[in-house]
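Subset of chains shown; positions unchanged.
Chain nomenclature is as follows: A and B, assigned in order of appearance, with residue numbering initiated at 1 for each chain independently.
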Amino acid sequence: MAPHPVAELTSPSSWAMVEDKFSPFAKETLAKLIAFIDAEVLPATRIAHAQIPADPETRWKTVVPIIAELKVKAKKLGLWNLFLSKAHYPQFGVPLTNLEYAVMAEILGRSGPMTSEVVNCSAPDTGNMEVLARYGSPEQQKKWLIPLLNGEIRSAFAMTERFVSSSDATNIRTSIRQEGDEIVINGHKWWISGAGDPRTKVHLVMGKSDPNNPNTHTQQSVVIVPADAPGVTVVRPMHVFGYDDAPEGHCEVKYENVRVPLSNLVLGWGKGFEIIQGRLGPGRIHHCMRSIGAAQNALDLMLQRVTDPSRKTFGKYLYEHGSVVAEIAQCRADIEGARLLVLSAANQIDKARAKGALKEIGIAKFVVPAMACRVIDRAIQAFGAEGVSQDQPLAQAYAGLRTLRLADGPDAVHMQQIGQRELRRAPALAKRTAEIKKKERVLMERLGMKAHA
Amino acid sequence: MAPHPVAELTSPSSWAMVEDKFSPFAKETLAKLIAFIDAEVLPATRIAHAQIPADPETRWKTVVPIIAELKVKAKKLGLWNLFLSKAHYPQFGVPLTNLEYAVMAEILGRSGPMTSEVVNCSAPDTGNMEVLARYGSPEQQKKWLIPLLNGEIRSAFAMTERFVSSSDATNIRTSIRQEGDEIVINGHKWWISGAGDPRTKVHLVMGKSDPNNPNTHTQQSVVIVPADAPGVTVVRPMHVFGYDDAPEGHCEVKYENVRVPLSNLVLGWGKGFEIIQGRLGPGRIHHCMRSIGAAQNALDLMLQRVTDPSRKTFGKYLYEHGSVVAEIAQCRADIEGARLLVLSAANQIDKARAKGALKEIGIAKFVVPAMACRVIDRAIQAFGAEGVSQDQPLAQAYAGLRTLRLADGPDAVHMQQIGQRELRRAPALAKRTAEIKKKERVLMERLGMKAHA
């Protein structure tokens, strides 16, 4: 039997660890996805870039034509909304597990950020769809979720705020308060991905509805805000290194006396923190799996560069110099280990939902983007100055991955959480040690030995 | 259902990745092993150390009484020869896969080097039993394999030589030649593990029987040499960071005109390289899995130390200082990733034998011992000076793991091999890139775009 295409592309042994956890449908979908990307998406990537105008005004009003075309094709092929597991979202989901999607997400990440959009699996829409599918009212679902699931509109998620450290959610200052049968929103956010896109019709906005509640986990609420509501101002795009990531962008946005009907409240007053928690877990692992793909792509580019005869120096291929081969080996090993961590986390989500996989998600969150940065950085070095330029995808990929070490909680926060979880194992370990010591003493007495101080 | 003890000890999510690949017998054996180690082996560890005399003479003539006792118990419980998979050694093996044993080997490594010996799974006996089981004549098997399988004798494997870099097997100088119906061996080896042990009755000696053969892979042969054959001299024990690892030791050994009957040749003339190759693959993965256990144990000790109230400084627990929690998180992540790499390699051996798992074994070989060294080093730092002393197992564990980065091929050799394997993927990648470029050109023409230079 021919090996599955994923094994050819990446790692047969990682595939061997999970193959028997894959349904026939998942295997078939995966093969289709791989074929579609090679045949349709990758040949269109540079064209898509060229279709975004350089002009600072018009580039934010653009719907990239070739992406729109590809979306139609992907949807027709059933390569659509693959992230939404039917097991967790029976009404809207596709029959794929998180583990199965994790492998597909790697394939998506391998071919650049555009591919996720083509199959309607790109952030922040994915997380927003999950929120609406899980917590939205039927009315909210009809108005916002269905168009999102159909890829007709896009969306933003507004949490991070300027001037405060919003990795501590209690620092959030945006105010959300009821006035009659309306909700009034005032706040100053930034890094709102997608807010620059002309297709973005809706923002999910998190703010404080009960800022003095002693329970800091019920101070927050989430409200649906139409992108064109009066008082919503997209101030400017934030740059990531020198990239503005138009047309989606990561924008600074002001909400000034924005008014929406009460029915735009999601789930209920004070449910903001709960919604966020539910949203972030799977989102992080999707990012991680795409990061594996990005690292894999960097390594593949590096392999082609160092074996390119036109790049010889001093009569030798680049790979024949110094530590290049060792670096390639290190890249391969780094990717393999990180991939297995992500697959294991995805498997754990399938077994115990995101809540039961916090440890695995947390580890992946601080290991994988940092790993991908290292791999891409090595690849950049192999490419020389071209590596940092617009002629290769490496520098932009690096910028994105580097930012991922800050987004959804910086590395340090996740490391603290994982470290604290480990510390909780200490009492059981101490008890076990005490029991062993006790048996040791009994044994020593039996043997007539004197215990050491 | 209560979780399996292994999940409690180590990592539920790693266990979740492999649990459905475990037979009921394997699960039961694993639980029994865990219980036996806690109840019997760990309480005896310091006693075993105390039973080795300090005197430089007698310490090399000692059979440690408590280990001998424990071996009897382990054998009775069926915790015996777990490394020898029936699938690969139908005549002598136990019904366990490599993957199943890999998890058990971690448990062995977690409790120190002694435990492997107690269950008759310690190097170099394991590799020697594999050689004799696979390549030995019935007579050789009867005389040497059966007593080894029974734990009645121990053995040595003599490959590494003094004065040459024997990681290149063609540098081997030991001469093995036929004289009449005898074989005469002359050579100067060192780092011969087990050669110091009074129970060691047999050496498998590798040397050159056909040094001028242009095929450098058929110059070598392997011969069985009784440890007490005239001409065999154990010169001295080599030290590893000050440790002599008595009574087994890693010894310098001279073979001067040692004569053995022709029937002591293993497999045939010129088969030495083939035998070595077969021997090293699984051996490396066993080492790796034990290394995971050693790292896990170091982390567990560290957790207990940094939460110990009697170790507070400046009014705070050690874990409350600086980067301790982050280091613990890093240790946990390092161990998780490495464990999955080893499990994946073991699974690959089960699927495609060692030959089909060279990549996975090679990656584990250079990743895992280095990872374990890092983890143990961090644990040492948490213990202060006590960490480098005889009162904790950390420094000795470090010395062993550090040496593992040199044994069975230094890290650099494995990295070169893995890197070179990766380079072989380059032509297929270049072909794929060319195809995508071609499609891109077609698409650009269709859209009336000018291709960039």
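One rule holds for everything that comes next: contacts are C-beta pairs under 8 Å (C-beta built on N, C-alpha and C of every residue); 3 or more make two chains touch, one makes a residue touch a chain.
The structure presented is a predicted model; accordingly, all values stated were derived computationally and were not measured.
Peer 1: Could you work out how many identical chains the complete complex has, if 2 are displayed?
Peer 2: 4
Keep in mind that, in the parts below, only the chains that are shown with their structure count from here on.
Peer 1: If you average the CA atoms of chain A and of chain B, how far apart do the two points sit, in angstrom?
Peer 2: Averaging C-alpha atoms per chain gives centres 38 Å apart.
Peer 1: In their shared complex, at which residues does chain A touch chain B?
Peer 2: So the residues of chain A touching chain B come out as 12-14, 16-18, 20, 38-39, 42-44, 46-47, 50, 66, 299-300, 303-304, 306-307, 319, 324-333, 336-338, 340-341, 343-345, 347-348, 351, 357, 359-360, 363, 366-367, 412, 414-420, 422-423, 425-427, 429-430, 432-433, 435-437, 439-440, 442-444, 447, 449, 452.
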